[in-house]
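Of the protein chains in this complex, one is absent; all others appear in place.
In this document, chain identifiers A, B and C correspond to the written order of the chains, with residue numbering beginning at 1 in each.
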Amino acid sequence: MSANHTRAPTGAALRVKALEALLEDKGMVDPAAIDRIIDLYENKIGPRNGARVVAKAWTDAAFRKRLLADATAAVAELGYGGPEGGHLVAVENTARVHNLVVCTLCSCYPWPVLGLPPMWYKSFAYRSRAVRDPRGLLKEFGLEIPERVEVRVWDSSAEQRYMVIPRRPAGTAAMSEQELAALVTRDSMIGTAVIAPPSHKAFARS
Amino acid sequence: MSANHTRAPTGAALRVKALEALLEDKGMVDPAAIDRIIDLYENKIGPRNGARVVAKAWTDAAFRKRLLADATAAVAELGYGGPEGGHLVAVENTARVHNLVVCTLCSCYPWPVLGLPPMWYKSFAYRSRAVRDPRGLLKEFGLEIPERVEVRVWDSSAEQRYMVIPRRPAGTAAMSEQELAALVTRDSMIGTAVIAPPSHKAFARS
Amino acid sequence: MNGIHDMGGMDGFGPVMREEHEPVFHSRWEARLFGLLAACRRTGNADEFRHAIERIPAPRHLNSSYYERWLDALQILLIEKGMLSRDELLARGADPPIPAQAPMRLKPMPPRRARARFRPGDPIVARNLNPAGHTRLPRYVRGKRGVVRRDWGIYAFPDTNAHGGGERPQHVYSVAFKARELWGASAASRDWVYIDLWEDYLQAAAPRSSASARRRRIAAVNRRASKR
Partner (left out) sequence: MNGIHDMGGMDGFGPVMREEHEPVFHSRWEARLFGLLAACRRTGNADEFRHAIERIPAPRHLNSSYYERWLDALQILLIEKGMLSRDELLARGADPPIPAQAPMRLKPMPPRRARARFRPGDPIVARNLNPAGHTRLPRYVRGKRGVVRRDWGIYAFPDTNAHGGGERPQHVYSVAFKARELWGASAASRDWVYIDLWEDYLQAAAPRSSASARRRRIAAVNRRASKR
């Protein structure tokens, strides 16, 4: 069904191989530099970064304040930054507002804190529907937003890259920052999930 | 380049064959009826009908008046009618107005007077551009509309089916209705061409 | 639905490709399919058929030819109406598509009164409707101001008729929109788009005079803003 799989991947593999060989022949790229970049995004940058940011915001009121005022500077305190992270914005879920992030025109995403986006975030279905029917879309993700709660969709059309600070679940008062970080899912920082209390941890995956 | 040719026609041929066989097995279609319909649109209904309508409008002021008032009734006088012709509308080009017909949502077209539409009329390129940049589009058809002339685009969104009455070219005063009909091109009745004077007949093809 | 079929005003399809001495059908299967559809009238009304074309998933829609879309739509309807099963079609190699959305069913809607609400010359605004189902109100006119030119009389309403919601017959008008109203200042100043719209798509607009007064007010706000 998905448009992402209609063309044979082997075709693309050959095309990329051909292109890389041509660019190498011309001295336009360094294969070792490519290896380093791949390693960075496969092994070092990912949603665990964002989870650490969220857990710190939950436990450190001054950090939370700095994060909401200037997320780029705040996450830099934890050593995070780089491409697609120059103008980070953190938006906070509350009892009255649920935030959802999308990029309708392409697939902008806050790489330094969430890593590279999942396929569904880049899919035509998500990009087209998030701004028009966020509640219907979230239902498909298993999330029913009460009518009294405002849904606020952030369409990343410029340089700002958005991350959602999910609500801290009940029953976590005794948990350490590290334990809290383990609860925070990628989807909860995009806004397509909320974080279940620890006893329901099974539902908080992915 | 054209999207109309990206899928192998043999695939479609097999699919249609399969479908026709199934519907015949169930007694839902009569192959002879299919043959008759194909014959009708391949051999009997086509832009020559419309050309006859236009030539008559040029030479018979009372007919022209009836045509502009109720094209369905007027073309019925010549024996034309049937599917996609129940609500015909004739729009007339003048020194001040150039008309252009499109159907942005599908490919509605006045079958009884023009036959089935050409590929380009059904193409995504034509459907998408005609309402927004008719002058740029017409330039690609070799037609430059002077700035002082109003371009009026008709988007066939309902039951009305539009045909353009092109302007009668100069130097045709002595010609018979039949000779005039021979000058009238399909494209001139869609609005993507004008009719050149008889000495330039070479340009009036298609 | 805001499907890919609603392509008025879009870019990205390249130049219009024309063919010299084009035949009526490019191959026999096109002719057979055309005849098949005309001869097999039990598959539903034109609005249902159009909506089935709209529901072909967008990537497949754009990579199909005109008659391939007909073929897909016919199969969608035959399956949904229980006249043929998907399995039968698959077994014969007819390759039915999986529609992007299921057919929507509407309860029968009350008919509109027969009296025309608008008259030629009336200024209107096309409503900003975004129905999940079939509509013949394209995106490019929604929210735009136009003028009623002619009243074509009474027709079945596609938005209900495609969904078992009845014909809800109502007036259809020829409505003229200035090209600049639709596309902004880059459009030619003299050009118009005429489109046929059902009464339910329209709402009355304030008369021109008060609109120009509004524009004057906005211009004043803009002037004040630029002085900041």
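Simple rule for what comes next: contacts are C-beta pairs under 8 Å (C-beta built on N, C-alpha and C of every residue); 3 or more make two chains touch, one makes a residue touch a chain.
Worth saying up front: this structure is predicted, and the values here are computed from it rather than measured.
The missing chain, though absent from the display, is touched by one residue of A:76, A:125 or A:196; that residue is A:125. Listed for chain A, the residues touching the missing chain in the whole complex are 1-7, 9, 11-23, 26, 28-30, 33-38, 41-42, 46, 83, 87, 104-107, 115-116, 118-120, 122-132, 134-135, 137, 140-141, 147-160, 206. Residues of chain C in contact with the chain left out of this view: 1-4, 9-14, 54-59, 61-63, 98, 100-101, 115-119, 122, 125, 127-132, 139, 143-144, 183-184, 186, 203-207, 210, 214, 217-218, 221-222, 224-226, 228.
Just so it is clear, only the chains that are shown with their structure count from here on.
If each chain is reduced to the average of its C-alpha atoms, the one that sits nearest the average of all protein C-alpha atoms is C. By number of C-beta pairs in contact, chains B-C lead all other pairings. With respect to chain C, maximal separation of chain centres occurs for A (centres as means of Cα atoms). Spacing of chain A relative to chain C, judged by their CA centroids, is 36 angstrom. One inter-chain figure worth recording: chain B and chain C are separated by 20 Å, centre to centre, where each centre is the mean of the chain's CA atoms. Inter-chain spacing, taken between the CA centroids of chain A and chain B, is 52 Å. Residue positions of chain C touching 2 or more other chains: none. Those residues of chain B in touch with two or more other chains do not exist in this structure.
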